[in-house]
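Following: one structure in structure tokens, then a few remarks.
Complex shown without one protein chain; remaining protein chains in place.
The letters A and B name the chains in turn, as written, and every chain counts its residues from 1.
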């Protein structure tokens, strides 16, 4: 597998997908994980592999705070320790599976794949949750037969909007013909772009020319947080093309959260939500955006899965970056640097218990 | 593939699956085999691979005692020798495929995978055939996407009944909480268990407390032969927990035959029959048991195929045996010992023609 950062929070599921006492199977960085919300409401993430004969714990049964393997009945504590082996008095010390730090935040369930001692909830990206009162968000997810890196690359270069989504999003040639503004962040890249004096950058056309602004952060491990909005024509020039305040937008403010999770070497899950800011649209607009997303994100999936197949049959795949790849390059180098540092660190996951 | 014993009889099919003059394809230990019942009724098992261009003989045509490859017409004798090559007068000596010893016994077709010189029908396990007048048996088979060893392990440890089949078989916690009696046999393991003063070990509850007894032999290569029955409360104590006579059971006697055949590295066929002893139940009970088997054996299949998938994605899979694994361990060591002896023997299959 491509190198991915481990000391980071990955989106494992929508929060509402984890019903009380119903184990949920997921795979992150090719590690099988059993998630459950205990009867008291505690979230638990365990290695999905019983120590006895490797049956998946996600086929198990929640009992209070614990999870019982339903093959031969071994009972697991939330920290991964086996607390009971039927037919046997002693439980050996080594009878334990890995337990992952887990958090429920912004209506997503996040799992920390690296050194548990370093798990810091402050590193969870500031996504806008489905339940945020300021927004009216729809949501969904798509499974890709492609590695996460390819989806990240896609989200790090919006020039594809002019081609892949020419009709669905009604994206004009501007996304390809000119470059966005880029800023390297500590854990990602910030993109922004003023589009001046147009009728808007989507199929929803404005009645008069406007200045529209969009900006997104793309953050480790693969989380996109974007807002966009309209301003009166002339605003961009007046601000000397600096970022505007979201609060000053005269309309059309929407927010989208997107997260790419590497399930395995060539399998990924893509989570997304999108919708208008309250006051800038209603449930009908949200539904309209979701219909659009279904089409457009399907277009990405078609292209990226086809790209993966070409890569797979290419003996030594090489790419030829273009001017639009600056964001991809910054992010890719950041990932490589962080992944390398993790491997070299004494606290790298393989060196801690 | 895991080591399996070769000098043994594997169940290849139900006897009634082999209709006269209709070739039947099967695979045992990853070797493709064409079975047929000749026009005179003789059973034949040939390597399913024509010497000419490797077309499968199981797509061929029976002609009297022989089998003709229907690609270019080579005709095979029951011993595997080619007796005719269309368009050619001479048949080269080396034109022959392997022929396997085969037997029709207890309504199963058995194939000997090892040295033909050692094939001894006395080694066929004493199964109860579908046509046995003393029993009323239903039957079926299931194909597993899992290696045979995992199914054997399952059948060698009935503690899983308390979990996998808690609701279907209505198995109580006793199977997991206490250990059965075990006895090593020359070619397998014998299990037995008294359950004293209960209302029975299944969804079919007895009206008064009873002593119930069950025993099964699990024999090389993977054949389970089990009977169980009820005795008046107090019988177990009276017998000092020794095995009772089947004939003394006051009711509830059933018999089940099960056979696990490794088709290939991760593919197996599981044959089963089950039903009451005549006088202990009727066709209605047999049908009820078959419905139960459909549910319960489906539960095993779900668990074992999931277990196989976890094993497949685990770099160096290790198990941690429990007290209930004693039977698994005895059997596994027996298999390893026999397989090793075969490899070392001068009469090992690869050293005989």
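Following the convention adopted for this analysis, contacts are C-beta pairs under 8 Å (C-beta built on N, C-alpha and C of every residue); 3 or more make two chains touch, one makes a residue touch a chain.
These numbers were taken from a predicted model, which means no experiment stands behind them.
Undergrad: Of the residues B:5, B:28 or B:95, which one touches the chain left out of the display?
TA: Per the contact definition at the top, the residue touching the missing chain is B:95.
Undergrad: In the full complex, which of A:123, A:142 or A:179 touches the chain missing from this view?
TA: Checking each option in A:123, A:142 or A:179, the one touching the absent chain turns out to be A:179.
Undergrad: When the complex is taken as a whole, what residues of chain B touch the one chain not shown?
TA: Missing-chain contacts on chain B: residues 30, 32, 48-49, 51-56, 59, 68-74, 85-88, 92, 94-95.
Undergrad: Can you name the residues of chain A that touch the chain not displayed here?
TA: Residues 153, 157, 159-160, 162-164, 173, 176-179, 302-303, 306-307, 309-311, 313-314, 317, 319-324 of chain A touch the chain absent from view.
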